[in-house]
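The other protein chains are all here in position, but one chain of the complex has been omitted.
And then chain A:
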Amino acid sequence: MAKKILVSCGTAVATSTVVLRKIEENLQEKGIKADLIQCKAAEVPSKLDGVDLIVTTTPVGDVGDIPVIQTLSFLTGIGVDADMEKIISYIKE
């Protein structure tokens, strides 16, 4: 089953769109399937059902045991590969 990744930022409009598209492209290139869902950071606690990983550009508060990657690499272009490796390590088992 495809893993579920929540991608969040302040508005679910600007930065998270960039992050989501970049992750999607990267995963496609590597042939890895995942469900990517975009939301506001404030909504994250109410959308945790079945989520395997959270990637965010802004703090997300209490999410229990779900791993969180807070990163700006997809925006600045610096450190994208390292973050992609991290993301893949979480969703591949």
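As a convention for this text, a residue touches a chain if its C-beta (ideal position, glycine included) is under 8 Å from a C-beta of that chain, and two chains touch if they have at least 3 such contacts; residues count from 1.
The rule is simple: contacts and distances are computed from a predicted model.
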Protein name as given in UniProt for the chain not displayed, "histidine kinase", "PTS galactitol transporter subunit IIC", "Aminotransferase class V domain-containing protein" or "NADH-quinone oxidoreductase subunit K": "PTS galactitol transporter subunit IIC"
Sole contact to the chain not displayed, among A:I5, A:V60 or A:M84: A:V60
Positions on chain A contacted by the hidden chain, ascending: 8-18, 21, 38, 40-43, 46, 56-61, 72, 75-77
